[in-house]
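Of the protein chains in this complex, one is absent; all others appear in place.
Chain IDs A, B and C follow the sequence of writing; residue 1 opens each chain.
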Amino acid sequence: MRVNPRFTDALVRHFLNLQAYFTVGLLVVIVFIIFIKGISNCSLSFMLTYPEDMGRHGGIFPAIMGTVFLAALSIVFATPLGLGTAIYLTEYTRESRLTTIIRFGVESLAGIPSIIYGLFGFIFFVIKLGMGWSLLSGALTMTIMILPTIIRTSEEAIKAVPRNLRIVSHSLGATKWETTVKVVLPSAAPGILTGIMLSIGRAVGETAAVIFTMGSSLRLPASLMDSGRTMAVHFYILAREGISMEKAYATALVLVVSILAINILAYYTMNRVIAKYS
Amino acid sequence: MSSKTAVLKERIIKQVLTVFAFSSILFLFLIFAFILVEGLPLFYKAGVNSIIFGMKWAPTKGFFGIFPMIVSSFLVTFGALIIGAPLGLGCAVYLAEYAGKRQKMFLKPALELLAGIPSVVYGFLGVLYIVPFIRNFVGGSGFSLLATSIVLGVMILPTVISISYDALMSVPRSYREGALAMGSTKWQTTWRVVIPSGKSGILASCILGMGRAVGETMAVIMVAGNALKIPGSVLDPLRTLTSNIALELSYASGDHRMGLFSTGVVLLSIIMVLNYFANVVIRRKVIK
Amino acid sequence: MRALLMLAGLCLCAAACGSPGSQGASGKHVVDIAGSTSVMPFTEKLAEHFMLEQPTFVINVQSGGSTAGIQACINKTVEIGMSSRELKPDEEKLDEITICLDGIAMVVHPENPVANLTLCQIQDIFSGTLKNWKDLGWVDRQIDAVTREEGSGTRGAFEELVMGGREIDDGIMVQDSNGSVKEVVATDPYAIGYVSLGMIDKRVSAVTIDGVRPVAEAIKNKQYKIVRPFLYLTNGTPGGDTRAFIDYVLSKDGQMLLKKEGLIPVYEF
Partner (left out) sequence: MNVKIRTEKLTVRFGNNEALKGVDLDVCKNSITGFMGPAGSGKSTLISLINRMIDFEDGVRIEGGLSIDGEDILGTSVDVVGLRRRVGTVFAVPLPLPRSIFENIAYGPRLKGINKKSDLDDIVEESLKKAVLWSEVCDRLHVSALKLSGGQQQRLCLARTLALRPEIILLDEPCSGLDPISTAKIEEALNELKKDYTIILVSNNTKQIARACDFAAFFYMGTLVEFDQTEKIFTNPRVKQTEDYIQGKFG
C-alpha cells in the first residue's frame, strides 16, 4: 500500500514539532525543578551571609563574590587579548598562511575540554609558576578558556561593520587605528558585548577548570593570591558530598538564574545588532 | 601630531596587535607542551602499549592501563550521540524548515539557553532523577553507561542543533523552490533535497557534539559510577578519561600524577582528531 | 565596557574589604592548611570555632587530598598539611602531630537489614567474588559496592586494614570523597561503602564487623581494628600562629569538638 505523501508530510511535521517542544520542555523542566526546590531556601540573606559548617547552614556570599571576582578578572584579561586578535585578523592583515595558523590556534583552543584546561592551569600556574590555588591561577586559566569565544564573536561583529565606513574614515585622513577605534569598534560594540557576556556565562558555570586552579576554600578571597570558591564549585561540593540538598538547590537557583539572565541579555544585544544591519 | 610619529604609532600598534594575535598560538603551545612534558615520560617508562592497551589501572602499584577508559569514553560518546543526535537533528530540521517566524523567535533562543546550563547542574539532576529511575525501573545501581549517555545526550543537544541548523539554513532557497515547484511535499523536499545538501554540516555537528561528550567531566563523574572495568552492559558503571583525571588529580603525586597527565595526552589526541575531522568535513562543504 | 567592569570590580573589592570576613586578612595571623578530604571537614569546623575566639586569625582550609597536602607542606605553600595516611619514607622529614583517631565504618542504606559482616565477607564483596545480597541473607539483588579512588588516604587504610592483600575489583564503583560515597549509599538501598566514622548520620547505617560496633568505646579498647590517625604535618617546628592553632586543636575545646563529630580524641580531659 502506498502511503499518501500528504499524510506523511503532516505526520512528520507533527513529529518534528513534538521533538522541538520536547527539547524546550527539557529546559523548562530543569529550570522549574531548580526553582521549585531552591526558592524556599533562597533569600537575600542567603546571598549576603557567610556559610557555616561547610555550607550546611548560612549563605553563599563568599561563593558569589568568588564567582564575580573570577568572571571579572578573566574578562579583564581576555577582552584586550581577544579583541586585539580579532582586530588584527580583520583590520590589520589579509588572509594568509599566518591567519590560517592563528585561526587554527583559536579553533583548537575552543575544542579543548575544560578538564585539560584544569590540568594545564594546575601544572603551569599553580605549580610551575608557584601561584598556588588562587584567584589569579583560576582567572588566568579561565582567560585562555574564554579567549576563543571573545575572538570569534568580536571577529564576526567587526566583519559585519560595512566596509564603506572604513573607506570614508580613511578618506578623511584617519589612520588605520583611528578608523578602528572611532568607527569600527563603536559600530561593532553590541556584538563584542555579546561575546563578553557569553564568556561571563561560561566562567560562571565552569567547574572542572576552576576547582583545580582556584581551589575550593570557602573564605572570601582578599587578594589575587587567595584561594576561593565559585558558586558552581560550591554547588558541586554541596551536592556531591551530600552536605545539604536544600542549600545545593538554593545555590543552583542563584547560579542558573544568573547564567540565564546573562545569556538572555546577550541574545537580546545580539538581536539588536542583527536588526541594525539587516 | 607629525606624520612621522603617526606612522611610528601605527607600526607599534600593529606590532602589539600581532603579539596579541599570537597569544592564542602561544597558549595552545603551552597547553600541549606542559601536558606532553608531564605525560609523555611515563609512555617511555611504562611503555606505550601497557598504557594505551593496558587493562589495569592501579597507578600506586605501577599499573597505568587506560584501555578501559578509552573504550568507555567512546561508549558514552556514542551513547550520547544515539540519544542526542536524532532529537537534535529533528529540532534543527523543524526550526529550519517548518517553524514560523514567531515560533522561531521563541524556540531558537530557548534551545540555545540549554547550552548555558552549567554541566554540574546536569550532573546533579542526573544523580537525583535519572540514576534512581534506572535503578528502580531498569536495574543495576543506576550509575551506568545508560545514565551517562542520557545526561550527555541532553548536553550535546545545543551543539548539534545550532550547527546543523546553520547547515540547513545555508542550503540555497532555490533548491527548495525547485523541488516544491515540481510538486514535492514539504517533507519530500526536506528529505530528498535539503538534508542531503546540508549533509556535511550535519555530520560536522555530530562530530563536534562527540567532542563535547568526550570532553565533559563533572557531569560524568556524578552519574557514571567510575568503576574501572569496561562495562559489560548499559547498566554497568564505567570511568571515562576525563573523570579519571578529575577523580584522582587532587590526590596524585609522582608517577600517579604523570599517569593522569598521560590520560590527558590521550584525551587531547582524541579531541584533536575529532576537531580535525569536523574541520575537514566543514571545509569540504565550503569548497563545494 | 571594560572601564565599567573594572569600576564594578573595584566597588566590589571595596565592599568586600569593608565586610567583617576579610578584615583579618589585613592583619598578620594567616594560617594556610591543605590536604586530606577526610580531615578537611573537621579542620574546617575547628577553624570556624577558633576564628570565633580569635577574630584576628584567618585560617584558610583547602581540601585536595593527603598527598597534595603533604606536597604543599614540603613546598611550604601551606603551614599545615592534613593527612589521613601514614607518611611514606621520602616524606618523613615532616613533623607529624596526631590530632585524633578515625575509625572507618562500613555503611549501608538504613533500609538494608544486613547488620553484621565478617571481615572475610567484606573482602569478598570488594574483591568481586561476593556479588549478590542473597548470599548475605537478603534479597536476590546485585550488591552496589562503592570504594574510594586510587591515592585516597581512606582507601589506603581500607586496603591495609581490611583487604589484607586482596585487590579491590575493577568493577566496583569509585567515588572521590567520603561525602560522595555516603551520598551513594544514602540514596541506593543496595549499596555498601566505607566512610570515616565522623561522617555517619541517620541517612546511612554502620554495620558491625565480626560483631563489633564501630563506636569510640570499641576503638579505644582496641576491639574495633579499622582505625587510622588523622595527622597534621608541619615543615619544621611550627611557629607562633601555626602553633596557636595546633594548640587549640589539641586543647580541651578542640578535642571535645572532634569527639562530638564522632572522632576519637587523642587526649582525655
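Note that in this section a residue touches a chain if its C-beta (ideal position, glycine included) is under 8 Å from a C-beta of that chain, and two chains touch if they have at least 3 such contacts.
Nothing here was measured: the structure is a model prediction, and the numbers come from that model.
Within the set A:48, A:129 or A:167, the residue that contacts the chain not displayed is A:167. When the omitted chain is restored, the residue from B:7, B:82, B:138 or B:181 that touches it is B:7. Touching the omitted chain from chain A are residues 94, 164-165, 167-175, 178, 182-183, 186-187.
To be clear about the criterion, only the chains that are shown with their structure count from here on.
One simple way to say how far apart two chains are is to compare their mean CA positions; for chain A and chain B this gives 17 Å.
Centroid to centroid, with C-alpha atoms defining each point, chain B and chain C lie 34 Å apart. Distance from the chain A centre to the chain C centre is 34 Å, each centre being the mean of its Cα atoms.
Counting partners per residue, chain B has 127, 246, 250 as the residues that reach two or more other chains.
Residue positions 80, 240 of chain A each touch two or more of the other chains.
Those residues of chain C whose C-beta lies close enough to touch chain A in the complex are 1-2, 5-6, 8-9, 12, 16-17, 19, 21-22, 25-26, 34, 41, 44-45, 48, 58, 60-64, 77, 177-180, 182-183, 186, 203.
Residues 5-6, 8-9, 12-13, 15-17, 19-20, 22-24, 26-27, 30, 33-34, 80-81, 84-85, 87-89, 92, 101-102, 105-109, 111-120, 122-124, 128, 144, 147-148, 151, 175-177, 201, 204-208, 212, 232, 235-236, 239-240, 248, 252, 255-256, 259-260, 262-264, 267 of chain A are the ones that touch chain B when the two sit in their complex. Residues of chain A touching chain C in their complex: 50, 52-54, 61-62, 65, 68-69, 72-73, 75-76, 79-80, 130, 132-133, 189, 192-193, 196, 215-220, 222-223, 226-227, 237, 240-243.
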